[in-house]
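Note that one protein chain of the assembly has been removed; the remaining protein chains are unaltered in position.
Which chain is which? They are A and B, in the order written, and residues in each are numbered from 1.
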Amino acid sequence: MTTLLTALIIIGALILIIVSIYVVSHKDLLVATIASSIISLILSAFYFVLQAPDVALTEAAIGVALTTIIFVVTIKNTKREEE
Amino acid sequence: MSELTINQILTYTFYGTSLLLIMIGFYGVLTKKNLIKIMLSFSIVDSGVNLLLISIGYINNGTAPIFSPSIMEKIHKGISVQMVDPVPQALVLTAIVIGFGVTAVGLALIVRLYRHHNTTNIDEIKNLKW
Partner (left out) sequence: MKLKGVIIFILLAYIFFILIGGFLSVQFGKNRMNVAKAYIEKTPKDLQVANVVTAVVVNYRGFDTLGEVTVLFLASTGLASILFRRREIHTELNPRRRSVQASRIVQVAGKALFPLMILLGGYVFIHGHLTPGGGFQGGVIIATGYLFLLIAYRKFAVKHNTITWIESLAGATFAGLGIMGLILGKDFLENFMLTGKLNDLLSGGIIPLIYIAVGFKVAAELTGILDTLLSISVDVNTNSKNNNNE
């Protein structure tokens, strides 16, 4: 791995940790759901760098699209937006 | 020399990130009181475990495990091609889909609980048993 790729990986890992702390600690549930889709997006990029294209496709399709939509539908049906 | 240091940095980065994701997710499951926040934290634990499995199966200077025409040309010329371990990728493929299935059933149970008790706080649901 070249130096530029290593620097990008470290930046991505830092963003991942900060966003996951944001998901666990924020009070507004809708914002936390959108932030969890950012986690899936960065993880999909990590899987591509680790030379695993099948897993990157699966994580991008399931983690970004489907998990977010079922969380949003549940939040709408329980009539709650805050903790 | 610099290659050894880059390898150590990458070791710390991938293993440390995935273990931190698992620990942050567990903290959310054990401490929070809202049911939907607990399900979000479970989903974070799933993502961390999958990243750990795939980062164990990586080999230095390896390529994706697909015999595309360009790799077949290289093999015919006699250059040896190093491929990444394909077994953890097959296992993680199953794990991602099953994690989604578990999340979906969990959220259906939350909707049903909300219809019955009219709250999503686990403290109040425990109190209503009396």
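In the analysis below, a residue touches a chain if its C-beta (ideal position, glycine included) is under 8 Å from a C-beta of that chain, and two chains touch if they have at least 3 such contacts.
Keep in mind the model is a prediction, meaning the values are calculated, not measured.
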Among A:21, A:38 or A:70, single out the residue that touches the unshown chain. A:70
Touching the left-out chain: which of B:10, B:38 or B:51? B:10
May I ask you to list the residues on subunit B that touch the chain which is not drawn? 7, 10-12, 14-16, 19-20, 23, 26-27, 30-31, 55-56, 58-60, 64-69, 72, 82-83, 85-87, 89-90, 93-94, 97-98, 101-102, 104-105, 108-109, 111-112, 114-115
May I ask you to list the residues on subunit A that touch the chain which is not drawn? 53-54, 56-58, 61-62, 65-66, 69-70, 73-74, 76-79
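Just so it is clear, only the chains that are shown with their structure count from here on.
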Quick one: subunit A and subunit B, Cα centre-to-centre, how many Å? 11
Contact footprint of subunit B on subunit A as seen in their complex: 1, 3, 6, 9-10, 13, 16-17, 20-21, 23-24, 29, 32-33, 36, 39-40, 43, 46-47, 50-55, 58-59, 62-63, 66-67, 70-71, 74-75, 77-80, 83
So in the complex, which bits of subunit B are touching subunit A? 6, 9-10, 13-14, 16-17, 20-21, 24-25, 27-28, 32-34, 36-37, 39-41, 43-44, 47, 50-51, 54-55, 58, 62-66, 84, 89, 92-93, 96-97, 100, 103-104, 107, 110-111, 114, 120
